[in-house]
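Just one protein chain is left out here, and the rest sit where they should.
Labels A and B are assigned to the chains in the order they are written; within every chain, residues are numbered from 1.
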Amino acid sequence: MRSIGEYLRLYFMIEAQYIKGRMQYRADFIISSIGMFFSSLATLGIFWVIFESVPDLAGWSLMEMVFIYAFYMIAISPMQILFDHAWQLRFHIQQGTFLKYYFRPLNMMFYYMSEIFDLKGLTQLAVGIVLLVYASLQLNLDWTLIRIALLFITLFSAALVQISIVVIASCASFWVLDSYPVLGLAWKLREFSPYPMTIFDGAFRFAFTFIIPIGFVSFYPSQLFLRPQDVSSLIYFSPVIGIGLFALTYWVWTKGVNSYTGTGS
Amino acid sequence: MRGYLAVMRGSFMVSVVYRFGFLFTILGNIIYLSVAFFLWKSIYRSSDTIRGLTFNETFIYVGLGSAIFILLKTYVDWILNFEIREGAIASYLIKPIDFGLYTLFASFGSLLMNLAAITIPTLIMLIFVFKVEFVLGPGLIIFPLSLFMAFLVSFYIDYFVGLLGFHSESVWGLSTVKEIIVTVFSGALIPLHFFPEALQKVLLWLPFQAIYHTPLMMITRPDQSWNIFLPMLFVQIFWVVILFIATRLFYNQAIKVLRISGG
Partner (left out) sequence: MSLIHVKDLSKHFKILNRREGLGGAFRDLFSGDFRTVEAVAGISFDIDAGEIVGYIGPNGAGKSTTIKMMTGILKPSGGLIEINGLVPYENRIRQAQIMGVVFGQRTQLWWDLPVIESFKILKEIYKVDQKTFDEHMDMFNELVGLKELYSQQVRTLSLGQRMLCDITASFLHNPQIVFLDEPTIGLDISVKAKMRTIIKELNRTRNTTIILTTHDLGDVEALCNRIIIIDKGKILYDGDIKKVNALFGAYRTLKLQIDQFNETTLQTLNDKLTEKFGTDHGITISENEESWTDVTIDQARTPLSEVLNHLMTNFTVMDVRIVEISMENVVRKVYDGALT
C-alpha cells in the first residue's frame, strides 16, 4: 500500500504537468474563466433583483445572503477543481475508455480524478474569497482565531458534502445508461444550497438536512459566523456528516467499479 | 422532407431509450417546483403584491417556466461542438442533406419526447398539486404557437454558439456565458417584471425575452387580448427570421474555413 504522502507527491507531480500542458490553450483558459466569473455573479444578480423588491429573505439581509453565497462558492470549489472529471465518467464508461483506470497499481478514484485539475474553478474560489472578505467587512464580523479555525473546519466539511453529492450522482453511470439526469439533478440541488433553509417547510428542510444534506454546504455553517447566538447544535456534527458522506461515496464508487463490465466483448 | 422526418423519428426513439432518465428529470422538476414555491412564498411574506404581481401570478410564471424549461433547452451547442471536435461533422457534409435542417429536425424529436414525458406531467402536477389556475382567453390559443417560436429562437441561439466551435476550442466557456445570459435575461429564473425598469426596457430589444417571457406572458397576463398578443408573436417571428439568416451566413462562412483548412 502507498502512504498518503506518496499519493500527495504523485498528485502534485501529475497536476504540475497537467497545468503546464493546459497552459498551451490560453484562450480556452481565459474564456472559461470569464464564463465561470459570470456564472458566479448570476446568482448574486438574482439576489440583487429580489432585494430590489423586498427588504429581507426569511429574516436575512442582502449582505448576510452574500456571505452565505460566498461560503458556498468557496465550499464548492474543491469539487470543481479536484473532482471535475466526475462529469466525464459516463462518457468513459459508455465508450469503454474507463478500462484503463484498472491497470495501474493505484487507488482508482485517485487515478481517475487526478487526470483533470480544473483551472477555471480557481476563478470561483477567488470570487468566493473576495465576496467573503467583502461581506465580513460590511457586516463587521468579529474574526477571532477560534472562528477562523471553525471557518476552515466547516469549509472542509462542506466541501466534502458537495464532492460526495456530485461523485455519488456520477456513479449512477456504472449501472444505468443515461445517468445524466441524475447528475443534472445533483447539480440543480446544489443551486439551492445558498438559500436559507428556514424558508422550507418540514419535509424539505428535513431532506436538505439529513438526506441530501445541501444545508451543510453553506447555510448551517454560515450561521455559525453570522448569528452565533442562535445556531443549532447540529452544525457541530458537520465534520462527521462530511466525512461520513464521503466514506459512503467511496463505498458506492468501489461497488460501481467492481460491477462495471466494460462495453464490447 | 421524408428524410428529415426520419431523422426526427430517429432522435425521438433515441430519447425513448433513456427511460431511466425521465424519472429523474421529473423528480428534479418536482423538487425545483417545490423549492421555487417556498422561495417565492418567503419573498412574498412581507407584502401581497410585488411589482404589481401577486404570489399566484408569479408562481404560475415560474412554475410554467420550469415546465417548458426542459423543452426549450436543445443542447445543440454541446452536441455540435462534440461533433466538430471529434471530426464527425464531415460525415454530414457528404450526405445530401442540409445540415441546419438536419439538426433542427433532430431537436424536434427530443422536443416531442420531452413534451410527452416531462412537460405534460409537470403541467398536471402544477394543476393538481400546486392548484395553479390558468387565465382563460386568447392567450391559451396562441400559446402553443408562441412556444414553438420560442423553441426556434432558443434553437438558433444554441446552434449559433455551437457553430462557434469551428473557430474556438473553448466550448465550455462560450456555452456557459450563453446559458447564463439566456436564463437570466429570458425570464426563466425570475419574471422580467422584477428587473429594474431601465433594464426591462433594454431587455425588450433583445431576442432572449422571446424565449420564456413572451409565451409565459400569454397565459399569465390578466388582460387577455389579441391586440397585445399578436404584436408579441410577430416580435418572436421577427427574431426567428433574423437568427435563421444570421446562422445561415455564419454556417456558410464556417464551412468555407473548414473546407480550406480541413476538419
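Everything that follows uses one rule, which is that a residue touches a chain if its C-beta (ideal position, glycine included) is under 8 Å from a C-beta of that chain, and two chains touch if they have at least 3 such contacts.
As the structure is a prediction and not an experimental result, all values here were calculated from the model.
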| item | value |
| --- | --- |
| Residue of A:Y18, A:F37, A:W87 or A:F237 touching the missing chain in the full complex | A:Y18 |
| Touch residues of chain A, complete complex, unshown partner | 1, 9-10, 13-14, 17-18, 20-22, 24, 96-97, 99-100, 102-107, 115, 258, 260-262, 264-265 |
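One rule holds in what follows: only the chains that are shown with their structure count from here on.
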| item | value |
| --- | --- |
| Averaged-CA centre spacing for the pair chain B and chain A, given as whole angstrom | 28 |
| Complex contact set, residues of chain B against chain A | 17-25, 27-28, 31-32, 34-35, 38-39, 41-43, 45-47, 50-51, 168-170, 172-177, 179-180, 183-184, 189-190, 194-196 |
| Touch list for chain A against partner chain B, complex | 25, 27-28, 30-36, 38-39, 42, 45-46, 49-50, 52-58, 120, 176-182, 184-185, 188-189, 192, 195-196, 199-201, 204 |
